[in-house]
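Here the complex is missing one protein chain, while the rest keep their positions.
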Amino acid sequence: MGKIVSPEFQKAAAEVLAVAASVIEGVDAEVAERSSGTSPRHVVVINALPDSWRNLAENLYSEHAVDYCSMVTGIHWPEGDEERKWEVVYHLMRTGVRDPPIEDGIVRPIIVDPSKLRGASIPLEIEIHVHIPDTTTPSVDSVQDIWIGADWNEKETWDLVGIDFDGHQGMRRVLQPHETPKGYHPLQKQHHLRYHGFEEMYDDVQGFKRKPADVGKIK
Amino acid sequence: MASSDWLDVAGWSEAFSGWSMDNVHNILPSSDIDMQVTIPNTWAWQEPITLGPIFNMQSGFASIQPALESFMHATIMCTVVFTTMMLTMLAIPYIERKFIGRLMDRLGATTALRSLWVGESGVTAGEWWNQLPFGMGAPIGWVVKALNSKWGNSHELETIARVNNRSYHGYWFLLPGFFQAFADFMKFATKEHIVPKNADKVVFEVAPVIIIATTIMVFAFIPFGPHIYAANPELSLLFMMAIFGIAPLGVFFAGWASNNKYTLIGGMRSAAQLTAYEIPLLITVLGVAVLSGSFNIIEIVDFQMGQDQGNVWNIFLMPLGALLFLVTMIAEVERIPFDMPEAEAELVEGWWTEYGGIRWGLMFAAEYMRSYAACILFALFFLGGWEAPFQHTLSDLPAVGGVFTTVFLLTPGMIWVLLKAWLLFAVFVWIRASLHRVRTDQILEFGWRYLLPLSMLNLVIAVFLRLQFWTGEPWELWVPAAVTLVSGGLFVILAIDEDKEALEIQRRPYSTQAVVKASPGSHRE
Amino acid sequence: MADEGQNYSVFNSRMLVDVVGDVTDEALKASRMKDIIGVLAGRMFNWGQRKSLFPLHLGIKCCALEMAAAGASRFDAERFGVFFRSSPRQCDVMLVNGPISKKFADPIVRLWEQMPEPKWCIAMGECAISGGPYFQSYNILEGVDTVIPVDVYIPGCPPRPEALIDGFDKLRQKIIRIGAAPGDSMPASTSPLILGDE
Partner (left out) sequence: MAEMWISMGPQHPMTHGLWTLKIKVDGETVVDTEPDLGYIHRGVEKICEARDFTQITTYCDRLCYASANTWSHAYIYAAEDLLEVEVPERAEYIRLVAVELQRIASHLMWLGAYGPDIGNLSVMVWCLREREMMMDLLQELGGSRMHYNFPRIGGVKRDLPHGFAQRARAKLKLFLNRIQEYEALFDESTVFLLRSQGIGYAKPEEMINHGVSGPNLRAGGVNYDIRWAHPYSVYSELDWVPPVERSSIKGADCYDRYRVRVEEMRVSASLVLQALDKMPGGAETYHEPGDPMILAKAPTRAPEGTTGAHHFEDSRGESMFYIAGGGEGRGKQPYRVSIRSPMFITIPYAAKCMIGYKVADIPAIMGSFDPCIGETDR
């Protein structure tokens, strides 16, 4: 049975979703064709404004059965153009996973044959870019109550990048030590790694006072 | 007539202490001495002692000579029993390390001549039988190949010869790994002693003493041979079982005193577990006493030996009792299927997390001692103590009988007790290697729901056998045969708990009844 | 020795132990037996300590799997008396096998202090020696020796199980050289002793 979801049907389903999503104001969606080495992949890429993001999320969850939040990424573009200083990238997926039916006390597992999937039951990959204009306190509406999976993703994004999520209960530092100073979010571009731009770190690599041949080239 | 063999340590020590006391008595001056002597009072005795004007040293000594003799006899016997126990106990960690190493197929120096390991890049030292001198091993090779091709698997990687890069440790020619327990103990001795700051200091120090003391006291009543025992009171069985049950209380105190949440839970588990297995254990031991007709362990073994006419071992008379004793003893000494008090997975090290250094080393040794005591007790109660297997049938054989009788006369009884105990400990290790740990509430339920009624049933069987079929001289042959066959049949039938109907529906080969009752998740909705 | 007017009429076990201890000590010193016993006992306990090094069951990152592989059946470290215990009270060696982040810095120091005295530390893998591939990271200490004294460094990312067993061998050589009595494990000179090249 090891067949896969056929790319054409996935492209058609993606088109349907893209059209439906573009209807919402402040949102424009299109289907991007990406390759994964062998078979083409059709991803619905949506650009949304921060204030129209929340009802786009609710719409996707209710009408289009997008039931799985894969990842939330925060990016800091300090030298980007005016309204693109911060960006939050959501990766959602429509998986079509339902509880297996129970007939007279016995659970019948669902064995999906991917080649026979049609229409709304085809799994889809959705990538949503939300751009936030230049502010010192970037924030986006939280989707914690829609996909509980996004809960710890949002905590991590705030912890590392500093983008706040309005309406998120129990926002705390998850990866950094609890006593890190309030405003310190390491993935922002103004923070640099240790030995950033250091020269002599490479001068005396093993401390034997010998200069390596490629002095000056910062790895 | 009690059984006896040439290693009559009790007799020798009695004779020796008698002889030495008589010599002392003769050396003392026998003439009367007329002198008033008063010994002032000190902490030991309150009023001063005055020896009368005329007294005779010898008669004075004669009055206390029997007490001195029995005291000397008791000390000699205690030291003998304790040294035999400590020396033979070194075999216990060695058996555990080697047998579990073999079960886990470790590369380390195992006693096995074969290991399932192939050396680097498939190099092997060749079959062990090829290394026998003068090619004597060749026939073994043919037999092995024939057997392998007939029943074994012919997969070339599976029949793997011994690994050649075997690196022993320590004195490799002498039992590799035997002194590991010795090295561990010496290291424990040199460790720093740490008492947690807000631990309950007194109880923290007393708890290990309780555990170690009671464990060593148990060996006072365990006879190693017909004449090798530290003490042989009339009701030695009762004393021993009482002392055996105190250590879990010491575990509870240790758990509470270390002021650490893990040890507290470990201690509570040990106390809870105590209630589950202690009563079935005592009833099983009562069954043995009833069947053998006495509470004295030596008489129990004599009953099984049948005063030299050959009698049946208790294991064939009550196999159910033997099984119950094994299960409850594993729970008593807290080994793998029932070692929740020191469960590594959830309680770090269980009740002895806060103990280190020599206290932990002694408790570690005490744990091995308790397992060793459990094995010896099983050997004494069910496997006929110091009677060699088939001792009487072999010596009654027409032609070869004489050889066997001399062999059995020469080997002291202690050898058989120790061999049986070590074999039992190998069974303990085998159980440890193959079973998982049971939860505390599951052992409580298992103990009350299965062990207790079964031990009652076992007691009823023992009483019935004793009253109905016991006529003074040894059991007729059909009685033990019938009991063993019935019990074996029942065990096989009941052990198959595969639930066919559940198997094909939920693909779960077993419908374990306990799941429905013991599973906590069911109450969540 | 007489504190707060102890009356000797009441029997006092501590006094007896002290007296007997001092008397035997003087006698042994006088008869030079103390040196003989000292050498014998020293060598015996040193052998005992060397042959049973219990490392702490502490798995930080990838080197933890190599530690488990070293303990498993192919590279059986248990033949050398290496038996993994979970409680720091019962261990002599702390095997640090991964990067130490700022969040784990003081827990590892607490673990180190909970271990009874003759204790050693083996820094296994690049991350424990110098922060390894993450030396530039904002959250990683550059090596374990920034917080606890280290006795043996085992380079490699991750070092092979044979290297780990050789690390224990290096530790045994150090125990022979420096001795296993409590307090010996931290020699006065803090410069790392390079074994094998003198």
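Going by the order they are written in, the chains are A, B and C; count residues from 1 in each one.
Keep this in mind: a contact is a pair of C-beta atoms (placed from the backbone, for glycine too) under 8 Å apart; a residue touches a chain by one contact, two chains touch by 3 or more.
Since we're looking at a predicted model, the values are computed, not measured.
Visitor: Under the definition given at the start, what are the shown partners of the omitted chain?
Guide: When the entire complex is considered, the left-out chain reaches A, B, C.
Visitor: Please identify which residue in C:Met15, C:Leu28, C:Met44 or C:Leu111 touches the non-displayed chain.
Guide: C:Leu111
Visitor: Tell me which of B:Ile76, B:Ile228 or B:Met340 is the one touching the absent chain.
Guide: Spelled out, the listed residue whose C-beta touches the missing chain is B:Met340.
Visitor: Which residue numbers on subunit B touch the omitted chain?
Guide: 100, 103-106, 117, 153, 155-158, 261-262, 265, 268-269, 336-337, 339-340, 343-348, 433-442, 497, 506-510, 512, 514-516, 518-525
Visitor: Extract the touching residues of subunit C with respect to the undisplayed chain.
Guide: Per the touch rule, subunit C residues meeting the hidden chain are 56-62, 64-66, 68-69, 72-74, 86, 88, 98-99, 101, 103-104, 107, 111, 133-134, 136-140, 157-158, 160.
Visitor: To test your reading of the contact rule: which positions on subunit A touch the chain that is missing from view?
Guide: That gives, for subunit A, the contact residues 1-5, 34-39, 41, 43, 67-71, 73, 75, 89, 91, 93, 95-100, 102, 105-112, 114, 123, 125, 127, 147-153, 156, 160, 173-177, 186-187, 191, 193, 196.
Assume only the chains that are shown with their structure count from here on.
Visitor: If we define chain centres by averaging CA atoms, which chain lands farthest from subunit A? Would you check?
Guide: That would be chain B.
Visitor: Between subunit B and subunit C, what is the separation of their C-alpha centroids in Å?
Guide: 34
Visitor: What whole-number Å value describes the gap between the mean CA coordinates of subunit A and subunit C?
Guide: 47
Visitor: Show me the residue ranges of subunit C that touch subunit B in the complex, using the header's touch definition.
Guide: 9-11, 44-45, 47-52, 73-76, 78-81, 83, 85-87, 89-90, 92, 114, 116-118, 180-182
Visitor: Flag every residue of subunit C that touches subunit A in the complex, lowest number first.
Guide: 101-103, 135-139
Visitor: Can you check the complex and tell me which residues of subunit A touch subunit C?
Guide: 176-178, 186, 191, 193-196
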